[in-house]
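Here the complex is missing one protein chain, while the rest keep their positions.
Up next is subunit A:
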Amino acid sequence: MTQKTNIQSYITIQNNEIVLNGTSVFKIEPTDFADFSKQAYRNFDVQYPKFFKMDALSKLAFLGAELLLSPITSGEQENNIALVLANKSSSLDTDVKYQESISDQENYFPSPAVFVYTLPNICLGEISIRHQLKSENSFFIFDAFNTEFMSNYSNILLNSNKADVVLCGWVEFFNDDYKAFLCTISKEESTKYTNETINTLYNQ
């Protein structure tokens, strides 16, 4: 029997601001994403030096996941949280940077640290390592946030007991233009967002 699923929490990161469950929790004067993400990391006192080695897409996904998953994950027990993310530009921002770094045959020194981020699903790996997840994860590429697909996919994972919680959403980054919308969905009763669909919250 298909059980109703509910959005438990959601987060939006765009325009130098982080909004958690409808409340602005971090906002700074306009700056580039590198500076914004570093300041956000410091503001939330995240202790994870590997953050600084990540590419922009992974930093964006990591920050969103950090605020949603830290309160509900524990290092002592297995966290059966599936990750289902999507975006439009894949890892193109890093792909372009990597391509530029290897375009000069006279100065050909490919960077392994940049190369490892030339796939969009690497951000899922970063989140999984951080929160000790060994669960289902998928990254999709769409022209726009396909809320129906993402919602259906998450519901299937929950109703087939593949996951207790699904972290689902959109993480788009290209040329310093970014937006992340992530939400946690589970079968747990929730009165917080009963009438809102992912689409409504995404477009807020």
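The working rule: a residue touches a chain if its C-beta (ideal position, glycine included) is under 8 Å from a C-beta of that chain, and two chains touch if they have at least 3 such contacts; residues count from 1.
As a convention for this text, contacts and distances are computed from a predicted model.
Name of the non-displayed chain as stated in its UniProt record, restricted to "ABC transporter substrate-binding protein", "Carbon-monoxide dehydrogenase medium subunit", "Acyl carrier protein" or "Elongation factor P": "Acyl carrier protein".
Of the candidate positions A:Val25, A:Ile72, A:Val116 or A:Ile156, contact with the unshown chain belongs to A:Val116. Among A:Lys53, A:Lys134 or A:Lys162, only A:Lys53 touches the chain that is left out of the view. For subunit A, the residues in touch with the chain missing from this view are 38, 49, 52-53, 109-113, 116.
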